[in-house]
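The complex appears here without one of its protein chains, the remainder shown in place.
By written order: A, B and C. Residues from 1 in each chain.
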Amino acid sequence: MSSTTATRPGRYQRPNPREGFISWITTTDHKRIGLMYFWTVLVFFFFGGVQSALIRTQLAQAEQSVLTEEIYNQVFTMHGITMVFLVVMPFAAAFFNYLIPLMIGARDVAFPRLNAFSYWVFLFAGIFLYSSFLLGGAPNGSWVGYAPLSTDAVSNMGFYAIGINALGISSLAASINFIVTILNMRAPGMTFMRMPVFIWMALVTSFLLLFAVPIISTALFMLMFDGVYGGQFFEPATGGDPILYQHLFWLFGHPEVYIMILPTMGIISETLPVFSRKPLFGYAAVVFAGAAIGFIGFGVWAHHMFTSAMGPVARSAFALATMFIAVPTGIKIFNWVFTMWGGKLRFTTSMLFSIGFVSMFTIGGLSGVTHAIVPHNAQQHDTYYVVAHFHYVLFGGALFGLIAGVYFWFPKVTGRLMNETLGKWHFWTWLLGFNLTFGPMHMSGLLGQPRRTAVLPAELGPTVELYNLLSGVGLIILFGSALVFLYNLLASTKKGELAGEDPWDARTLEWLTTSPPKAHNWDKIPTVTHRDEFWHRKYAEDEAGRPVAVPAGAAEDVGDPRGDNAEALDEHIHMPDASYWPFVMVLGLVPLMYGLNFASAPLIAIGLLWAIIGMYGWIIEPLAEGDDDDPLDAPNPSATTGAVTY
Amino acid sequence: MSATETPQQEAEHGHHPTARDYVNIAVILGILTALEVSTYFFEFGPLGVPMLIVLMVIKFLLVVGWFMHLRFDTKVFSRLMYTGLAFALVLYSITLAALYLDNFSAMT
Amino acid sequence: MAAGAHETSLGIDHRKLGMWTFLGSEFLFFGAFLATFLLYVQTTAGGPGVEIFDIPFTSISSFVLLMSSLTMVLAHNAHTQGDLRRMRMWILATAGQGAVFLGGQVFEFNVFVREGLTFGTSPFATSFYVLTGFHGAHVFIGILLLLTLYTFSLTGKVKPNQPLKTEMIGLYWHFVDIVWVVLFTVVYLIPELTVLD
Partner (left out) sequence: MRDSSAERPSPRRRTRLVPMAGFSLLALLLAACGGDATRTPQNALNPAGRYAQEPHDLITIVLIIAAVVFVLVHFLIIYSVVKYRQRKDDDGSLPVQIHGNTRLEIFWTIIPALILAGIAVPTVQMIFSQMDEPDDAFVVEVIGHRWWFEYYYPEHDIYTANEMAIPVGRPVRLQMTASDPARDPAQGVIHSFWVPRLAGKQDLIPGQMTYLNMLADEPGRYYGQCAEYCGLSHANMRIRVEALDDAAFDAWLEAQQAPAEVPADELAARGRELFGDLGERQACAACHQVWEGDGGRTPGTGPDLTHLMSREEFAGAIHDMTPENLREWLRDPNSMKSMQYEVNGIGMPDLDLTDEELDALVAYLLTLE
């Protein structure tokens, strides 16, 4: 944003388009990056959905062979990978990106280019994973990739090890970015205990990622070294221990499931109060419980290994830890319910999904507790009972909440409302289809149906067959429902009812600015004096605790609670400029990933070199033209003569 | 971000170590290393391992505290580092214990 | 992004906070490989074990790496005083010592391979190479960063009033150093005492 942009001699032209393809490739705006995450996620969700449809078709009847075992195994593996790493996690990242700066009163995240980098790594790692279908078959060692099966070349798990590792880099960069943003960029007055719960959960999630991602990264490196380069980490022939892999995977894997649910818990903690017209019941307890879940969540990993080679002491210890994670979760459930208690509930679609979340997640959580009963876990483990459990927490939990968030913040992002009638259709069919798909799995699991089997054995009996058929029917409903959602999204973006600035009578800071927000979010950074700041600008409480609208002509002027905003622009707003470099650098990752997978030294070298060059471009480029991080940045003769890297 | 990397800012934290302090620390580090290596040449009996661990911890703390300025910087940094360190220590110790002590091979 | 450190909520520069956050997570990265190595210290599948280590040799390269931390912090010290010339000298010294350490590692690996400890010989071998190899990769990146810093201080991209840049690279460098402090003791010295007897 300065006059020097066009005039610097000897330097490449910095991109600064406001629209068009290039503007998306080069953007560093957290809102645009959030949107890119969102749309990419929808596409991957569609893929994951198609894969689940293949699974359900194959299992619709006993002893079918619509798919060969080979294909089936690839399909369920990619389904798990897609849904976990390419749908739920980046879905949360979409919300984090869009909302964190808005909710804490910042103009962007701490490292805007790193943010773009995270997105591009995510996209290209996803494409890399899917390219495996064309290059000798997709990974087929399941999403947990247990060694030594996954070090066998036939499992194609090189793609998994390398692709997920790349996704880990993306997540790690994003988590550092969000941690710094939240710790360091809060608006004046936004103390920790005034932060929205969503921000708290984003912070906890980021810390979980920060500490969990390096662990999976090591596990995946080991898998890659064993599988592609002849390493012996998990090879029993030379004394390698396959159980080590399981520990490392679940050391990450269990925090991971909370990484997937905590963002949703944050969303719910925003929507329920708004639509109940009451503050969140027990804010401190909800925050504390969220942190406790994150913390305890690091100490329960081996509950996925109760039937593995673990002795009774470890089994007992992890059973205890696992059970007690229900306590903080229970605190949250009850606090949410009591947020509704005594309120005035408005059943918007967003509210319905939020209530649906509380209900469905409770079911999934309770079945989770039954897993911790180790003697009986030996019956449940690796059956459809577990499949039911985790779809209830992931789909009924994480996805329900994320969708509640979509309906809630859609007007913020687009300035328009989503169609409520379609929304209600979406919700009820979604709820019905979901329960029909996954409810019966509890039973088919207990009746003896193991997971990850390409055939439904006829000997399990007609009851189990019936349940499987029901699951298939449920999925058809889900697909219809998803189409309603998709239509609603697209149609409402174009011609949805105009939302105005504050359609929900909301409570938090992001509603203080315009919808959609300007590129720089705030004309003037607001000063925060309360938790639920925006609400407190609109209402005061009388002695009885009853809220009354702020008097003095406030009512007629929506702009008034935005008092800060009405003033003129802050002196001189520096926004980070767009940049090619994150994208360019990530392009280098592509040859690197294939090179590692096919053990090709030239490809690896090209990739590394490319990435390093990209990195230099990145370092040399000032964050914003003319707003170099050095106030002394005068045209320096040596700057053009001495620099060689571009 | 900008113009904050001025010498004055460092001064705000007060008692900033001098080059001489750094050299002193390095001398201590060198001596400790020599002590460590001496376990290879001399027999320390059962004292060897505990001694090595203590020396390692001291060296670690010296580098972190002085060279990385943790002693003089804001607590936030210490918390970040020690949280990571504590997580690593606890989690991997439990893992090793489970693998070594409490599996079937150990049972029989 | 307009916010400088004076405007941040914690009064700390973003980059330094980000670096420390990152370093916090690195403990878990190296920890896993170290734990793996400990698990496999004696799993040599008939191949060479810890007796292959040449403690005097590794001691010297460890010492060099340790001293590179001194030159690193001196470089930062010089930079805080705005003395780019001395800063550059110390940076070169640091990078040089890093290179000596790396050279030592390459040499050591070569010797080991010749003595029969190849990457796929045993879990011991693989975990040793991967653990120390990843540390070496960190040193290598550190050297690249140092040389970049050196060049940029010549071109004016890094200026006398920007010691934070040196400090950040220093943090990374010292971290790599403390990892080696741990590795040297746990990988080389302690097994030498316990496993061999």
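Points to keep in mind about this one:
Please note the rule applied: a contact is a pair of C-beta atoms (placed from the backbone, for glycine too) under 8 Å apart; a residue touches a chain by one contact, two chains touch by 3 or more.
From a predicted model like this one, the values you see are computed outputs, not experimental measurements.
Seen in the complete assembly, the chain not on display touches A, B. Only one residue in the set A:G49, A:G343 or A:G480 touches the chain that does not appear here, and it is A:G343. In the complete complex, the hidden chain is touched by one of A:L248, A:V464 or A:M575, namely A:V464. Taking the complete complex into account, A:D382 is the one of A:D382, A:E420 or A:D502 that touches the chain left out. Residues 68-70, 73, 140-142, 146, 148-149, 152-155, 235-237, 239-243, 276-279, 281-285, 307-309, 311-312, 315-316, 319-320, 323-324, 326-327, 330-331, 333-335, 337-338, 340-347, 355-356, 358-359, 362-363, 366-367, 369-370, 372-383, 428, 431-432, 435, 439-440, 442-443, 446-455, 457, 459-464, 466-467, 470, 539, 541, 544-547 of chain A touch the missing chain (whole complex, contact as defined above).
Where chain B meets the chain that is not shown, the touching residues are 103-105, 107-108.
What we mean here is this: only the chains that are shown with their structure count from here on.
Mean C-alpha position of chain B lies 13 Å from that of chain C. For chain B, the set of residues touching two or more other chains reads 1-3, 76, 83-84, 87, 91, 95, 99.
Within chain C, contacts with two or more other chains are made by residues 1, 3, 10, 12, 14, 17, 21, 24-26, 28, 32, 39, 161-162. Per the touch definition, chain C reaches chain A in the complex via residues 1-3, 8-10, 12, 14, 17-18, 21-22, 24-26, 28-29, 32-33, 36, 39-40, 43, 45, 119-123, 125-127, 130, 144, 148, 151-152, 154-157, 159, 161-162.
Interface residues of chain B facing chain C in the complex, by the touch rule stated above, are 1-7, 9-10, 16, 18-19, 22-23, 25-26, 29-30, 33, 36-37, 39-40, 44, 48-49, 52-53, 55-56, 59-60, 63-64, 66-69, 74, 76-77, 80-81, 83-85, 87-89, 91-92, 95-96, 99-100.
Chain contact summary for the complex, chain A toward chain B: residues 183, 210-211, 215, 241, 243-244, 247-248, 251, 298, 302, 309-314, 623, 629-631.
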